[in-house]
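Below is one structure. I have some questions about it.
Missing here: one protein chain of the complex. Every other protein chain is in place.
The letters A, B, C, D, E, F and G name the chains in turn, as written, and every chain counts its residues from 1.
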Amino acid sequence: LRNGYPEVIYCQGKDIGHIQQIVQDMLRRGNNILATRAEKDVYEAVKKICPEAEYHELARMITVKRKEVPVPDTYIAVVTGGTADIPVAEEAVVTAQMLGNKVERVYDVGVAGLHRLLGNLDIITSAKVIIAVAGMEGALASVVGGLVDKPVLAVPTSIGYGANFHGLAALLCMLNSCASGVAVMNIDNGFGAGYMASMINKL
Amino acid sequence: LRNGYPEVIYCQGKDIGHIQQIVQDMLRRGNNILATRAEKDVYEAVKKICPEAEYHELARMITVKRKEVPVPDTYIAVVTGGTADIPVAEEAVVTAQMLGNKVERVYDVGVAGLHRLLGNLDIITSAKVIIAVAGMEGALASVVGGLVDKPVLAVPTSIGYGANFHGLAALLCMLNSCASGVAVMNIDNGFGAGYMASMINKL
Amino acid sequence: LRNGYPEVIYCQGKDIGHIQQIVQDMLRRGNNILATRAEKDVYEAVKKICPEAEYHELARMITVKRKEVPVPDTYIAVVTGGTADIPVAEEAVVTAQMLGNKVERVYDVGVAGLHRLLGNLDIITSAKVIIAVAGMEGALASVVGGLVDKPVLAVPTSIGYGANFHGLAALLCMLNSCASGVAVMNIDNGFGAGYMASMINKL
Amino acid sequence: LRNGYPEVIYCQGKDIGHIQQIVQDMLRRGNNILATRAEKDVYEAVKKICPEAEYHELARMITVKRKEVPVPDTYIAVVTGGTADIPVAEEAVVTAQMLGNKVERVYDVGVAGLHRLLGNLDIITSAKVIIAVAGMEGALASVVGGLVDKPVLAVPTSIGYGANFHGLAALLCMLNSCASGVAVMNIDNGFGAGYMASMINKL
Amino acid sequence: LRNGYPEVIYCQGKDIGHIQQIVQDMLRRGNNILATRAEKDVYEAVKKICPEAEYHELARMITVKRKEVPVPDTYIAVVTGGTADIPVAEEAVVTAQMLGNKVERVYDVGVAGLHRLLGNLDIITSAKVIIAVAGMEGALASVVGGLVDKPVLAVPTSIGYGANFHGLAALLCMLNSCASGVAVMNIDNGFGAGYMASMINKL
Amino acid sequence: LRNGYPEVIYCQGKDIGHIQQIVQDMLRRGNNILATRAEKDVYEAVKKICPEAEYHELARMITVKRKEVPVPDTYIAVVTGGTADIPVAEEAVVTAQMLGNKVERVYDVGVAGLHRLLGNLDIITSAKVIIAVAGMEGALASVVGGLVDKPVLAVPTSIGYGANFHGLAALLCMLNSCASGVAVMNIDNGFGAGYMASMINKL
Amino acid sequence: LRNGYPEVIYCQGKDIGHIQQIVQDMLRRGNNILATRAEKDVYEAVKKICPEAEYHELARMITVKRKEVPVPDTYIAVVTGGTADIPVAEEAVVTAQMLGNKVERVYDVGVAGLHRLLGNLDIITSAKVIIAVAGMEGALASVVGGLVDKPVLAVPTSIGYGANFHGLAALLCMLNSCASGVAVMNIDNGFGAGYMASMINKL
Partner (left out) sequence: LRNGYPEVIYCQGKDIGHIQQIVQDMLRRGNNILATRAEKDVYEAVKKICPEAEYHELARMITVKRKEVPVPDTYIAVVTGGTADIPVAEEAVVTAQMLGNKVERVYDVGVAGLHRLLGNLDIITSAKVIIAVAGMEGALASVVGGLVDKPVLAVPTSIGYGANFHGLAALLCMLNSCASGVAVMNIDNGFGAGYMASMINKL
């Protein structure tokens, strides 16, 4: 196990008793803990055996911080197209913070209101790496990638309906970006984006 | 048949002799003619039986103009993301012109170079209706739709590779546009966009 | 913000408290309000803080009218294939009306009973722009487009089962229409069709 | 082997020598022969060993008639949407004729020109069974099925481009037909439609 | 409306009050009634306003018989691969009976137990037309089509899991049948198969 | 490298010079060689540097046998639906033989002519493991799996057209087989089936 | 019925009364019973009429053992990528054991922690046949197939989200394995894998 790095639990589909037991083991090893896709009842159960556990409601995450992690001066910018994309963005934010990174949020700046994006360009451009989270057509990643000369991790979300096909539209859009410097994560994979951005931010 | 409107031949998959015969019939009826998806050899054959036929190489179209069509003062803006999208755009342009419309071209202003789009916003905004032609991820339609308060006809092109799936990525992107006022044509259907834009421009 | 135009909330996936707060902000700015995909309980909550809010049950929409919008003499025809398509059609109707348009409804005139469509051709032909809403195979848009010389906005619905794939069949049918003058919206996107039709009706 | 019925060869992908040999065997057994998807050079080769072989160019079929087959008084109507669908329709026609059926052709009556279909309704309605062949959006089968009270065998063709996906659009359209009495064959399967229609016509 | 034919209601997605009202109208016109996809609570509601309504639990159908329909001597065979396909098969059976047809059921004779099919070949071969209902891989239709010289209407069901994709596997299997004389209905469309089989049985 | 086992080259997409060089290296190591997807010109080139190389035209394979491989008494049965599936079947046959196995071929016994399969059941049942190769709808694997109590390796082929989607129909059919004891290889992967069958035959 | 082999019930979608009745019949015939996809309430109902029925909670299976089945000395290794794949793996394990096989479990050894797989290579290599169960990207089957010279039955699971498409990603990965000796089962088909592995283990 990598020093200071949290141990991670993916809660979806696991029953609460099982999760409690995994947490117990992790606590014994003295590591930081990060639990993703955790509903509130999972948190209540974890809190009983670990009172200092914190809940991040929007991100649906539980964190337990036992050890300090060094934090570089540079930061990660997390950008979203709409407000509905925020849960996925927050999963990235909490993951990155827990791994020892400063994060700047720039939310709800999608292409339907391009001026809001242009008005925040400074904070985005000054980041070391950018996470662009968008559902619907997912055009945000291309627009950010075209404006900014930094690596962009694009996260399609499953927000949308009809010919969105649960995020497929945004995923394909991002994979086909004609802007250079854009790489793509799985649909709704905020955790993966936060992890990868942390790797890059700490290079 | 609607007065002054050209008769249309879709040449793809038809053999040259058959096309010559169709043109002969149309000439007899005295109408304007518009032939789409016509390679150069089709043009040579048509020219033999109709010397005033004109060829539009980029658009791969043949036109024969026998009757004048009234042209309104307003115009249609045709916008493309890249240079590879120009053949589809030109199919729309020639169709619209043949149906009696003024057209303004704004080419190669895709999201990878957003400044070129912003620098041409005036000419786009002043159009009565806009045709946005884009391949790769197709984000152009959303960006134009978000900036401009006019109806946008989005035409995905089959330009791209890999997870582009011959235009599917751009098609889905455009159908899911979070900008209001965007309707979508079939992949590579420049003719249809030019026809529909003409209908709207003449309302 | 464009003068007289309503501010729009897409309610699906937002929690009621959040919606109330958005409405509060909008009311403060004095604008008209349009909320889509709003179940009855959302309406009850909005009514509490805004007693003049109206609910459109079939369309699942809430409207608040504070300012008058100018209404042109021309009208939009909204046509459906079946009765199951009516909710999507009504979303288009309420949107168009709220944006200041006259609307004529021609419902349940799908291809399985073509005579009903032919019997209503007058009212459809006299519209400035037509919205054709259909699920199952979506053939209505092609049939209307073939009969009428006005721009048709085709809205596939997710009504159907089996190889319908939640509206994909109707979507592909409409995109491939061999009638000229048909452009396509996302599956179930009545709002978008109403918005675009309003743009065209007001040109 | 069913009495009087032809033996059938599907030529696509078979080499000419192999086809000659199969034909030789069939001739020895004294049966009628039907070869589908046969290019002209295949015909030339077959003609060498069987001079009475006939070629049906549009249908890309070879037939050899050795025995008479009884022909009922009723007939099969074969309807197409466009002219590009005719090869598939002719495959059905030649198959049905070879199996001992009268056929009436009603070609190029698709939904983009509905009046041509309505003008031919009599001949369609009086058939015992109808084959409806259409590419693009494939709406023809629904329209015919809605107008006529006879079994309709719908054959989608691969004619189209873009979001047609080689006939998928027409296939899905036909499978989702809201008209009753429509059953569907594989894309471009004119042979299968002719065979099934013959079965029904002879009941 | 065609004489003696029932009026049909597709209940899925309609609310009970609406269905009661449709039934009331139909009763007033004195016709037979057929309601498909009707859960038990729909039946209870219909029974209140029409005590002679009958419920077919397996088929999830309601029937009201007011007029007699002539019944030919020939019959329709309805064959299923498994027991899970029976609801779809029963939808076909009740539809066909209500339209005035004799039906023979041959259930649970799929390819995993081919001897059961071979043991029932007589009753299948003697039918005028066969409905083959199968989920999973849908091979039943090909096997029946290969053994029997009668028209086969193949109905894929949504029974299955994983790479079955809700009936897509069976649908594609049936469309690609290498046996002649097989036409395909939409996934789970027992009603359509019963209707088409009745048309053919009465020719 | 496993003793006696051939070294394998997948020729598709490799240029001839490169293949010659790979063969040279393999010859130096003294091993048996198996080259798949090799057109005749590849064979000519290989023959020049290795005169004892043999070509298997139907299988499109080259073999070089330097060392003897032990051959068990049991055998592998290779069954095909049609004659068009034979190249894939032969790839399996030559692979299995080269790996030291007896093979029995049972070709062209698909479901459209079930009696041919039933007439060969003995030879299939007595095999230790069966390879079932089929295109179109791929029902053969289910039928064999239902009749025989031996492991069946199912190989879908890309033979077919339209809704076959280059082998997808047969692949899905085989994956959803309701017969027990069927496992599936990639489309057209005769080599893989021969390799796996050899493994099983030698257990 | 094959001697000693259990009779199998697939419980999903069957109602409890129906299952009880099927079990009653099987008990009368005196055979072993295997019920798959059985929730706990199904077990309670079966226990009432058959007190010696056992429940396998993880595998969601019910077994009734009346007759002994011979067990060979060789064993089947069942390997999983993650803990979420264990239910599918256990379905394979219980099936194989019930059919008379020894099984060794090697769970949670996926590619994200390759050292755990390498640390267990001995027990995997010594098996007669291997079942590799994995969701997410499904790379486990390729890795095992590349390391071990035994037949591998690959079972993709539906574990994953986003572009996993309910197991499609793992299914495609396994079908395209560049390791030789890998054959694939349907998504989540633990039963089929256990059955096929038993067949091979007993050769």
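Rule of thumb we're sticking to: a residue touches a chain if its C-beta (ideal position, glycine included) is under 8 Å from a C-beta of that chain, and two chains touch if they have at least 3 such contacts.
If you're wondering where the values come from, they're calculated on a predicted model, not measured in any experiment.
Asker: Among the chains present in the display, which ones are touched by the chain that isn't there?
Answerer: A, B, F, G
Asker: Using the document's definition of touch, tell me which of G:A169, G:I187 or G:I200 contacts the absent chain.
Answerer: Of the listed residues, the one touching the omitted chain is G:A169.
Asker: From the list B:V129, B:I159 or B:M196, pick the residue that touches the absent chain.
Answerer: Of the listed residues, the one touching the omitted chain is B:I159.
Asker: Which positions on chain B touch the chain that was left off?
Answerer: 83-84, 159, 161-164
Asker: Contact with the hidden chain only, please: which chain A residues?
Answerer: Residues touching the hidden chain, for chain A, are 2, 128-129, 149-151, 153, 171, 175-176, 180-186, 192, 195-196, 199-200, 203.
Asker: In the full complex, which residues of chain F touch the absent chain?
Answerer: Output for chain F: 12-14, 156, 158, 166-168, 171, 186-189.
In this text, only the chains that are shown with their structure count from here on.
Asker: Which chains make contact with chain B and with chain D at once?
Answerer: Shared contacts of chain B and chain D: C.
Asker: Count the C-beta contact pairs for F-G and for A-C, then tell me which is higher.
Answerer: Between the chain pairs F-G and A-C, F-G carries more contacts.
Asker: Please work out the Cα centroid separation of chain A and chain E, and write it as a whole number of Å.
Answerer: Once rounded, the distance between the two centres reads 50 Å.
Asker: If you average the CA atoms of chain A and of chain G, how many Å lie between those two points?
Answerer: Between these chains, centre-to-centre, one finds 35 Å.
Asker: Please output the residue numbers of chain D that touch at least 2 other chains, ranges allowed.
Answerer: In chain D, residues 162-164, 168, 171, 175-176, 180, 186 touch at least two other chains, as defined above.
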